[in-house]
Structures are given as structure tokens and as C-alpha cells.
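Apart from one protein chain that is not included, each protein chain of the complex appears where it belongs.
Let's turn to subunit A:
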């Protein structure tokens, strides 16, 4: 929030209760935007709110930071989220093994998903995409 305040945003419902907390961070801001977290309170789901938040982030990444693409990580098992991101135009760029790990030695793979922005005319950022591109977390 201190570095990229414009990539951090909250939406509120008319009654003043919070409904969306979209947090985003530009990693290496000169070339791409990164979605750190996006969350919608349960009673405000299925309203197309995440769509708006993601668009906002893409717009900021493109117009202000002049990035080539936006990327994000998602748990392999989170089919709802993956489906949602695909709908928004993201594709699985690669698979990171054991990216998510909890205290009890439980590990889960992550998909690195990307969406090229208009600056990336030839879609170079997603060249050779696919779930079969497997890398380890330390290679990131």
C-alpha cells in the first residue's frame, strides 16, 4: 500500500458494509502488474464484482505503469477461481510445484496465470503457455 497505493482498492456496499477487498501489488512495476489477492464477501458473490476489480487493476497496470501483462497465482484445486480468471481472459502460463505450503507439511501446486495487455502486441508474455510447464518455487 505504501509503494503502489493505486493498485490497492476496496469497494463498499451502499449500506457501508464492506464487500470487496481487492489488494494488488505491482511486482517489478516497470513491466507487469501482479494480483496479490482479491476477495469478495460471501453475500456479495456472483454479482460480477471481481470482474470490475480486475479490470481496474488491468487499467492501472496498463495506463499508469505501462506494463506488458498482469499475472497471478492460484491454487490448482480452486476450480471456481480458475474458471473465473479464464473468463476474464487469463490463461495458465505455468505450474509451480509446492508453491503453497502450510505448517503441517501439506503442499499444493499453483498455477501462474497471465493476461497480456495491449502493449504486448505479439502476446510474447504468454508464449508457450500450458499446465505442462512445470517449475519449482525456487526457480521463480
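Simple rule for what comes next: contacts are C-beta pairs under 8 Å (C-beta built on N, C-alpha and C of every residue); 3 or more make two chains touch, one makes a residue touch a chain; residues count from 1.
As a working rule, contacts and distances are computed from a predicted model.
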Among "12393_t:CDS:1", "Tetratricopeptide repeat protein 8", "Replication factor C subunit 5" or "LANO_0H19284g1_1", UniProt-listed name of the chain not shown: "12393_t:CDS:1"
Touching residues on subunit A - with respect to the absent chain: 1-3, 5-6, 9-10, 12-15, 17-19, 21, 39, 41-49, 52, 56, 59-60, 63-64
